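For this depiction, one protein chain was excluded, whereas all remaining protein chains were kept in their positions.
Right, chain A next:
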Amino acid sequence: MDISLQKVEYRYAAGSPFEKLAIEDVSFSVPSGQYVAIIGHTGSGKSTVLQHLNALLKPTAGSVVIGDRTVRAGRKEKELKSIRQKVGIVFQFPEQQLFEETVLKDICYGPMNFGVSEEEAKNRAEYWIEEVGLSREILNQSPFDLSGGQMRRVAIAGVLAMQPDLIVLDEPTAGLDPRGRKEMMDMFYRLHKERNLSMILVTHSMEDASVYADKIVIMHKGKKVHEGTPREIFADAEKLKQWDLSVPEVVHFQRLLEHKTGILFPVVCLTMEELVAQWKQLSGGHPL
């Protein structure tokens, strides 16, 4: 399912003294099966953009194409449920959306809203709870007795169990421990690869953006200011600075190394392994 935003503008509380232009003239597309990361300083409009992807917000100007549906500014849209089934959004701090008596019921809530049978929903819950790294025993507990990290995983399982075509992640790992963070990101990446799912990830971690994404979109003060592959984006640290962003640690290290040794790398390395391999080639086997 292809997604594209065309000159999207959104004003919160349009027509009141609290009116606030949150995003303006934002256009980009996410072809089916692509992994796109959106990065940008806090308040740059990332979450606002995300909410357009399943018609939770309707643009005040421009249009959003979601598969075979188009949501246009100023036009009443019917039957949004079919859009919402195809696009699963994991919000910032999704643990706040848990409400059922048991984890099982909470995970079944989404699928059953979209007409999946109870039987099938339960099967999905059993499957997805393990996918997010929890054991099946947890299904019968109250979600409110879990730790913050476990609640997060349950909430994510609840969205994944809807089995959407596009998964939208708004800082899914904020506040998790480093290991949990990596597990979670690896799991999303695996889903993306195995099932050819489209992914949109909002993140403050330049590392995650550089390692997982096919394409990076940069937001700054409500506008899309840049778009490109991770290698293109992170090649120019100076440019990123003007948008209050930085390069991943590895790239920073590579630059220091280049500066110190005078040996210039032909490409920007996005992982440590890549950097070591490049170095070996450039220096003729000289250890780092």
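Throughout what follows, a contact is a pair of C-beta atoms (placed from the backbone, for glycine too) under 8 Å apart; a residue touches a chain by one contact, two chains touch by 3 or more; residues count from 1.
Everything that follows uses one rule, which is that contacts and distances are computed from a predicted model.
Selecting from "Putative iron-sulfur oxidoreductase", "Aspartyl/glutamyl-tRNA(Asn/Gln) amidotransferase subunit B", "Energy-coupling factor transporter transmembrane protein EcfT" or "3-hydroxybutyryl-CoA dehydrogenase", the unshown chain of this assembly corresponds to "Energy-coupling factor transporter transmembrane protein EcfT" (UniProt protein name). If you put the hidden chain back, the residue from A:Ile23, A:Ile66, A:Leu104 or A:Val159 that touches it is A:Val159. Interface note for the absent chain: among A:Asn54, A:Gln150 or A:Gln254, the touching residue is A:Asn54. Among A:Phe114, A:Tyr127 or A:Tyr189, only A:Phe114 touches the chain that is left out of the view.
Those residues of chain A that touch the chain absent from the view are 12-13, 15-18, 51, 54, 56, 81, 84-85, 87-89, 91, 94, 96-100, 109-110, 113-114, 144, 158-159, 162.
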